[in-house]
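A single protein chain has been removed from this complex, and every other one stays in its place.
Up next, subunit A:
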Amino acid sequence: MTNLSIGNLLRRPEAGAFLGMLAVILFFLVFGGVNFLKPAGIASWLNVAANIGIIAIPVGLLMIAGELDISIGSMIPAGSMIVAILSGHYELPMWISILAVLGFGAIIGTINGLLVVRTAVPSLIVTLGTLFAVAGMVLGLSVLITGTTSVAIKAPALYKAIFGQFIGGTYQVLILWWVAVSVVSVFYVHYTKYGNWIFALGGDRESARNAGIPTTRVTITLFILSACSASFVGMCQAILFNSAQVSAGMSYIFNVIISVVVGGVVLTGGFGSVVGIVFGTITFAVVNQGIYFTGFDRNWSSLIIGVMLLAAVLMNNTFRHMALNYAPKKK
């Protein structure tokens, strides 16, 4: 049995995402020229991809497990504002802010997870609620504490080097974090039993519980991971740009979901891969940024993204169908 035949590669969840990525890179190479793949060009989309990608992986895992988390849209500004208010406004040490940012992510993630597990309310609605609740809380508290919706922060050099600076003047250090998150996730999702649990959860929650999987714990852990990833990205953005805004982050909800779906994750759960999500994120970022390298009006990019999303979903359906109907040939 050969594992490297074309057929086997095409049946993997990331097959569509990989072909899609190649297609958009080729498209923008043709219409945008080689600048697009020169270091500065690569940085433009890689930076966008890293910011989305760190959040897209845990959100994608949640989607594989059959849940959705849109509260990330307000967790990003929450992360930014917590670090800016604690270390910028109050001038507390950075490590306290970092703990607070991740702690807040853990709290909101736990609330999301508990509400989804304990009630029969769909996670879309639960996280829609926390999305607005957190956004309101961040806005209210920021104005109450600092009197403004935009707070400056000047992080010490060490923390800037770790969380928010441009390597070589163009590449955000967040790219390295993204690579690390991807590698760790690939290992845990595809090579350990925990990954198996996530897929089982998305396949059939009841059977998964009967098989002895701690479904409640897995679900809450995934919600905590997605909330923490969003507040972490928010924190890094504040450190990078030396300031935090209350309103940044809502566009991430759609961008992340598009990246995950283009990456081959099935909305109903049970199918997908981390590598696919990475490909999907790159694809989205390339389309999002590539338009600047072409002669096209910027306004057309949403059209391209929309068509791409639909094409991706259709293509993923085809590939999934192939995977399902696969049977080894009679020997």
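To be clear about the criterion, a contact is a pair of C-beta atoms (placed from the backbone, for glycine too) under 8 Å apart; a residue touches a chain by one contact, two chains touch by 3 or more; residues count from 1.
The definition used in the following text is that contacts and distances are computed from a predicted model.
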item: Complex member absent from the view - protein name from UniProt, among "Oxidoreductase", "Ribose import ATP-binding protein RbsA", "Carrier domain-containing protein" or "Spore germination protein KA"; value: "Ribose import ATP-binding protein RbsA"
item: Omitted-chain contact residue, chosen from A:177, A:199, A:252 or A:284; value: A:199
item: Hidden-chain contact residue, picked from the options A:159, A:232, A:252 or A:271; value: A:271
item: Contact set of subunit A toward the excluded chain (per top definition); value: 1, 187, 191-193, 195-197, 199-200, 202-204, 206-213, 266, 270-271, 320, 323-328
